[in-house]
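For this view, one protein chain was removed and the others were kept in their places.
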Amino acid sequence: MTWGYVFRRLAMFFAVVLAATTINFIVPRLAPGDPTAAVLEQLLSRGQQVEGAQDIVDNYRARFGLDDPMLVQYGRYLFNSLRLDLGSSISYFPQSVTSAILAALPWTIALLSVSTVIAFGLGSLIGALLAWPGSPRAVHRLAPFLMVLSAIPYYLLALIVLYLLAIWTGWFPLGGAYSVFPNGFSLPVLWDLAYHAFLPALSIVLAGLGFWALGMRGAMINVLGEDYLALAEAKGLTKRRIFFKYAMRNAMLPQVTALAIALGTAASGSVLVEVAFNYPGIGYLLYNALRSSDYFLIQGVAFFLVITVAFAVLVLDLLYPLLDPRIQRL
Amino acid sequence: MSDTVLKVSDLTVEYPMARGSFFATRDVGFSLQRGERFGLVGESGSGKSTTILALMRMLKGGLVSSGSLELNGRELTTLDDEEYRKLRFAEMSLVPQGAMNSLNPVLRVGAQIADIYDDHGIHHGRSEREGIIGDLLSRVGLAPEVQRRYPHELSGGMKQRVCIAMSIALKPSLILADEPTSALDVMVQKQVLATLGRVQRDIGAAIILIGHDMALMAHFVTTLGVMYRGELIEVGPVREIFANPQHDYTRMLINSLPSFDRQARFIKAGAQEAFN
Amino acid sequence: MHSLLRNTRAALAYLGTNPKMIAGLAILLLLLLIGVIGPLFVDIRTAEPISVRTNQPPSAEHWLGTDSGGRELLAVIIAGTPQTLRMGVLAGVIGTAVGVMLGLFSGYFGGWWDRIISAVTDTMLTIPPLAILLVVASSVRAVNVEMMALIIAALSWMHATRVIRAQVLALRELGYVQMARLSGLGSFSIIFREIFPNVIPIAFASLVGATSGAILSGMGLEVLGLGPQNTPTLGMTVYWALLYAAFSRGMWWWWGPPVIILALLFIALFLIASALDDFANPRLRSQS
Partner (left out) sequence: MSKLLEISGADVVYQLGLNKTKTALHDVSLAVGGERPSITAVVGESGSGKSTLIRLLLGLQPPSRGSVRYDGAEVGRLGRTGQRTFRREVQAIFQDPFSVYNPFYRVDHALMTPVRAFGLVKSRDEGYARIEATLERVGLKPEETLGKYPHQLSGGQRQRVMIARALLLDPQIILADEPVSMVDASLRSTILEILFGLNRDLGISLIYVTHDLATAYQVADTIVVLHGGHILEVGDPDAVIHHPQHPYTKALIEAVPSPDPDQDWNLEAEPPSPSAFLPTGPIGLYHTEPLRAVALPLRPGETPTTAAAVQLAIMAARPSFQFQTNQ
């Protein structure tokens, strides 16, 4: 890993953040009419006195400084975004967009990271076994079924899982993340959290499994054709050692690269899963924001989604050289 | 115990195909004495690599349909897979063809050598292991520190030396060398071949060298076998074969060897006199 | 061109015997037939709201029942399936075409263009597509199917660019590309006559993947309520069902059929893409 590599990755991170901010700034201006029109229209359409409506409009005007030149507006917007000042939410007023998102974010990150890690690990193992000539027959029987299941996207799978395991059988709760909002951690609390998270996590794992298994199978088949695998066998190494240390270890490298790319899709998918399960994370927040046309909040969620994923990708990229010695360390 | 290390008789390897079988070797037979250097030559597809793979029981898709392989008096064809695994590198080792890609790129050289000991039930303390691997590397002319390097930090010749070091780690009685120098430049080729010859003599192992370069064989092996379309068409002391080849194919192989002979030059008519 | 015919024939011969391809195409054909034959039997105007009695379970009169808005659900499925497919294919074709072009140029010419295109591609790939779609779709109110396809296409070219570029980088080093240069061909001739034919299988696999991704993105927008409000696509039907709590009211006939058809659609596209992958990657081919 050279400084150039670190620099490039950091530059990419900031490019993503910049792009996200810019889109948030430009797109509302492409729509017909003054950008405040949307907010005013929204407030009027509620046909009622929204508490602090005037504050919101003032806030909006102040933030955008709509009389200033475009470039000044953009600079101010950029500056505000970077210090995470994303304005105030309409539907959660007087809460700021940032604080609403920060309340929801831990749920999403916990759910998404745990289930993605499981899907990634389990899927890679299944894929590796699929390509391995000596793996048990059960793997080859089960795998096609899993693959086909994985072709169904997160959200649809969530609906099916919800119907089968919650509504029909009643085994799992219909939605939410807890029975009572947790005040501190104890064993029953953790159990309750896991109980509620199980179905959303299951949907994410099932939907992701096949992708990782397929990728791993391809990478593994390539590795199995390599000369160093033949030499490992010739050296009289045990099958177990060859499988883990010589084959899977190497086939994982492209998988890690793919993980960085797939995170964006996974994040989008899990947002929709939250909608299906009323899970109080970013996805659910977003759904509410959309239903109440809370534009600041929608943009804020999009912004945070992008930043979170970009940050995870940055971390992955910086850790990658530890896995592959061919990329030079600092 | 007799002095015969390896006795191959009537070895036939076939690859089952949709329409009948493809015979990669037919009735191949030869034997090696302790410390003997045996060469197998032939062009690609002649069955020489198949013979080696059959010896290692590493045929992918092919099977030994008849014949016997006897190593140090023990019949190999009846061994089960686990017994065969333990025998690899302990009694019979392999120096591979593609040295460039034969080492795992993400493992240090030392770790790849250490695995051989670990999976053959030989355990050492940490520093003892390091010392043993260091010694092994010095025997093939590499610095002991090379064990801490990754393969991509080594040149082609160095990688092939690492492979040779691996092949003698457990002091086998037979080394199979599958075109070990075909990917190397001539100077490095000679270095590697000299190293291979030296360590082979040090541990007293017999060696089978596979190749397509008759000239290389001429200077390395004592006995030569010529393979052509899956059959061993000629076997004998290397000098006799060069002096008096019995088979047209062998003769062609010898005659097509490039040489610095003045007769072999194409000279433009008329230029010759002016130049002599 | 003879060789194109020969290669096409070889591809078809291989794919014709691939069970994944056969199964995938069969499902897809079935779904297409719903849209083609369905209107002959059912009046699809009943897919509009308040055309039938509301909340009826499936019966001899209403085969798939009706929803709370007074829509005949069988008609909704018949009208909606082709709409969903059209959106996906439109976005997939546009996205892949752009992606293939960028990949070919970026891989062949290298240099600064390549660096810029690659950086943009890599960056775009890590951005959650939903985030951008949200901002765009929530600002551009009242979308229709074509507009949605365009918006989604803008986010579905990267995969094609990436795989095609990687392939071109490998092909560019091959002797025949060098030979073509020595044979007096210009860059564009080399790209389209020498390189392009060899990436067709990958481009096709990419197209199927992009189509599937587009339907997925479209569904994502629809279930969040940002889809075409007046078109009965499959995703919108699921959205309405959820909005009117069909789940807790036990109206399985409302959300069940669109979910099943969407699932089948994704499975079909997955099978086809996977068969094409096998064809494009000989190592996978020999394994399966």
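Read from first to last, the chains carry the letters A, B and C; within each, the first residue is number 1.
Here is the rule we go by: contacts are C-beta pairs under 8 Å (C-beta built on N, C-alpha and C of every residue); 3 or more make two chains touch, one makes a residue touch a chain.
These numbers were taken from a predicted model, which means no experiment stands behind them.
Touch with the chain that is not drawn comes from one residue among B:Thr78, B:Ser127 or B:Ser259, which is B:Ser259. Only one residue in the set B:Arg74, B:Arg148, B:His219 or B:His247 touches the chain that does not appear here, and it is B:His219.
From the options C:Leu12, C:Leu30, C:Ile116 or C:Leu174, the residue with contact to the unseen chain in the full assembly is C:Leu174. In the full complex, the hidden chain is touched by chain C at residues 2-4, 7, 174-176, 178-185, 189, 194, 197-198.
As for the chain not pictured, it touches chain B at residues 43, 141, 157, 185-191, 193-195, 197, 212-216, 218-220, 238-239, 242, 252-254, 256-260, 262, 264-266, 268-271, 274-275.
In the analysis below, only the chains that are shown with their structure count from here on.
Remark: chain B and chain C have CA centroids separated by 53 Å (rounded to whole angstrom). We define each chain's centre as the mean of its Cα atoms; on that basis chain A and chain C are separated by 22 Å.
Residue positions of chain A touching 2 or more other chains: there are none.
Those residues of chain A whose C-beta lies close enough to touch chain C in the complex are 12, 15-16, 19-20, 23-24, 27-28, 30-31, 38, 131, 147-148, 150-153, 155-156, 159-160, 162-163, 167, 174, 214, 217-218, 221-222, 225, 260-261, 263-265, 267-268, 271-272, 275-276, 286-287, 290-291, 293, 295, 298-299, 301-303, 305-306, 309-310, 313.
Of all residues in chain A, only 226-228, 230-238, 241, 245-246, 249-250, 253, 323-326 touch chain B in the complex they form.
Of all the residues in chain C, the ones that touch chain A in their complex are 119, 122-123, 125-132, 134-136, 138-141, 216, 219-220, 223-226, 238, 242, 247-248, 252, 255, 259, 262-263, 266-267, 269-271, 274, 281, 283-284, 287.
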